[in-house]
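To start, the structure under review is shown below, and the notes come after it.
A protein chain is absent from this complex, but the other protein chains hold their places.
Up next, chain A:
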Amino acid sequence: MERQRRTCAETCLELLSIELVHYYAAQNQAPLAASTEAIGFRVGRQLAERCTWDRPRLVEQLDVMKFICKEFWIELFQKQVDNLRTNHRGTFVLKDSNFRWLSKLSVDLPPPIKGPPADTQGGAADKGTPRESNGALPTSPTASEAAQDYLHLPCAIIRGALTHLGLPCTVSADASALPACDFTINIRAS
């Protein structure tokens, strides 16, 4: 309340997230997923502690989910979740139509194809036929695969926050349609 909020450039977070994946991917001691999950879980716990300290108590499951979708999401990703769906049996799907932490992910970096739009002329067609079929199709699995590495951290942060707000759960993310990202939360029955 009396303390003023300190701010920090968002780029720092992005670079940190990139370097985190990079660093743990290069290390051989522990798998990348486990290491980043552990970090994220801890961060989620502390964020939950800090974000909820002056809020009224979140009693119902739905209260907690709403808090995650609104305040917590804004705190982390500067926007609200765009769509929240539930089957009323402990599964929630949070759809973020423009997930910020992946917005700068370079989708078509790995394939060396330079110009899918320029392949209309016949010059390249005579020898480039095997890989030339379409630029978009072969890149999409690698894009979501690449995104997967960067999604361990946000998933674990959400899991950590939910667990410490009293909802032990599992969180998985699906980034097949890239600027959008779906988070599926399965709450374990207590």
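Structure notes:
By definition in this document, a contact is a pair of C-beta atoms (placed from the backbone, for glycine too) under 8 Å apart; a residue touches a chain by one contact, two chains touch by 3 or more; residues count from 1.
In this text, contacts and distances are computed from a predicted model.
Missing chain, UniProt protein name: "Trafficking protein particle complex subunit 2-like protein", from among "28S ribosomal protein S22, mitochondrial", "DNA replication licensing factor MCM4", "Ribosome biogenesis protein ERB1" or "Trafficking protein particle complex subunit 2-like protein". Only one residue in the set A:50, A:70 or A:104 touches the chain that does not appear here, and it is A:50. Interface residues of chain A with the unshown chain, by the touch rule above, are 42, 45-46, 48-50, 52-59, 164-166.
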